[in-house]
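Report on the structure given below.
So, subunit A:
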Amino acid sequence: MKKVLSVALALTMMLLVCVPAFAATITQDSDKSANVDVVTKTTDKDGNPAASFTVTIPGTVEIPWYGTTGGDYLNWSYTSQLEIGKQLQISLDKTGGALTNGTADSLAYTLSGDAVGTAFETGEEVTEGTVYKQIEVAVSGWDDAAVAAYSDTVTFTVAVVDL
Partner candidate 1 sequence: MKKILAVALSLVMLLAVSVPAFAVDIAKDGGTGEALVKTSTQNEDGEEAAGFTVSIPAENIIPWDSTETDFTYHITSQLAPAKAVSVEVKDADEVNQMTDVNGLTLPYWITNATATMTGPIVTDQACIFTINVDSTDGWDKAPVSEYSDTLLFTASIVDA
Partner candidate 2 sequence: MKKILAVALALVMMLAVCVPAFAFGEDISTNGGQSQTQLQTLTTDEEGNPVAGFTVSIPAAVEIPWGGTSTGDFLNWSYTSKLETGKQLSISVDKTSGNLTNGTDNLPYTLTGDAVGTAFLTGEEVTEGTVSKQIAIAVTGWGDVPVDAYSDTVTFTVDVVDIV
């Protein structure tokens, strides 16, 4: 009997505690207006952080032998919707290098453009749509190398930093 009562009491106390926490109450006896704050969250309805970005880079950049007359480019892009005071910082791991084919032969190349050498900072929290960027790839020594597929890897790194 004692156990049943104590459980019932606990339940009743719990129900009493579970009173909705109203910000303000207007009754017939109180002021007829009250202020209520409406606040957005930085998470969505599922609790996931809303701030996001996407930096899109190509899997492969194919360069025809002797290069393209108008130039060869690594085209990349980004969008961002970041928290206030934040921006993207994008950098590459090299300014140039050697394309190789697994033998002693190689083709030297240089990169030029935003994010090459110095990290590129977007300068804004929110982009207007997708921002497109280009890095020029200049390969040399075509005449000195045996014909084969030469390749190298370029690594992009993205960080969210303060404006």
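Candidate entries met the following condition: all candidates are chains of the complex that A comes from, given by their letters.
In this section, contacts are C-beta pairs under 8 Å (C-beta built on N, C-alpha and C of every residue); 3 or more make two chains touch, one makes a residue touch a chain; residues count from 1.
Keep in mind the model is a prediction, meaning the values are calculated, not measured.
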Q) Which single candidate from 1 or 2 touches subunit A in this complex? A) 2
(Q) Applying the document's contact rule, which stretches of subunit A touch candidate 2 when the two form their complex? (A) 52-69, 74, 76, 99, 101, 103, 105, 107, 109, 137, 139, 143-160
